[in-house]
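One protein chain is absent from this view; the other protein chains keep their places.
On to subunit A.
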Amino acid sequence: MSARRIFARPARFAAIAPYVWMALFFLVPFAFVLKISLSQTAIAQPPYEPVFDLTAGWEALRGALAALSIDNFRLLVSDDIYVFAYVRSLTVALTATALLLLIGYPIAYGMARLPKRWQAVAMVLVIVPFWTSFLIRIYAWINILQHDGLLNQVLLALHLVREPVVWLSTDTAMYIGIVYSYLPFMILPLYATLAKMEPALEEAASDLGAPPWQVFWLVTFPLSLPGVGAGVLLCFIPIVGEFVIPDLLAGSNSLMIGQTLWLEFFTNKDWPVASAAAIVLLVVLLVPLLLYERLQKRQLEQGR
């Protein structure tokens, strides 16, 4: 038996504790979300009718199954507010991801072209903002974008505008906030693939007479597609469910699904509808989530 296989046996035992933890605190909770999304709203604490009570025996369980209701899901489909929220979440996430790719790609490309030792510095510089608080970074933008904030002061001083522009509570502010917060998530996977690329390939293309834009489109970009895929998924999925950024920077007349879920839960105290909204959100994200899982696994398990 090889050393590798002997080593594998105790390594497997290491899985037990994290396995149990994740099953208990990640998998099981989804069963509760599903269960409560199927129950009726009640004015009580907790505010829903219990669906299953396993101690009450088989008859009671049958009765409970009969009482299951898909009313919450029906509400989600029939009420415009929710449909709009889903459509808006997807549009915002798509637009923001496209912006991120457009802004992140040149930065990642520039990083990959730096001399080797400067690449490490640039990478640290990109990662550091990721470590500072999300909320603080959004707050920093509120400082800048508010009515008498720095941006308006600069614009006024340069005579680019006559009077202060309303930035806060607009979609522009929200997109700035999203791009700002998620930029490192886009840059890093792009940089990882671009840095691994063999420079000789680009040189060969240009030696053979391809103009720079053609070198880019026919050689560089296709080769960086795995990085593009990872960056896009890494941004798109969490943005769809984003709550803090639209809540603090966008106007309140059109909500994203993360916000409606939050409102249903904290303001309306309608836990069953909030749970149903979470289930629908999860279903919408299922395909990108599965794609992301496959990518992540391939990257970590094949080694780099």
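Methods note: a residue touches a chain if its C-beta (ideal position, glycine included) is under 8 Å from a C-beta of that chain, and two chains touch if they have at least 3 such contacts; residues count from 1.
By definition in this document, contacts and distances are computed from a predicted model.
Protein name for the hidden chain, per its UniProt entry and selected from "Sulfur carrier protein", "Putrescine ABC transporter permease PotI", "Uptake hydrogenase small subunit" or "ATP synthase subunit b": "Putrescine ABC transporter permease PotI". When the full complex is taken into account, the listed residue touching the unshown chain is A:240, out of A:76, A:240 or A:255.
Only one of A:72, A:193, A:224 or A:275 touches the chain withheld from this view, namely A:275.
What subunit A contributes to its contact with the hidden chain is residues 3-15, 17-19, 21-23, 25-30, 32-33, 36, 46, 103, 106-107, 109-111, 113-115, 120, 122-144, 146, 148-150, 153, 180, 183-184, 187-188, 199, 202-203, 233-234, 237-238, 240-244, 248, 258, 261-262, 265-266, 271, 274-275, 278, 281-282, 285, 289, 292-293, 296-297, 300-301, 303-304.
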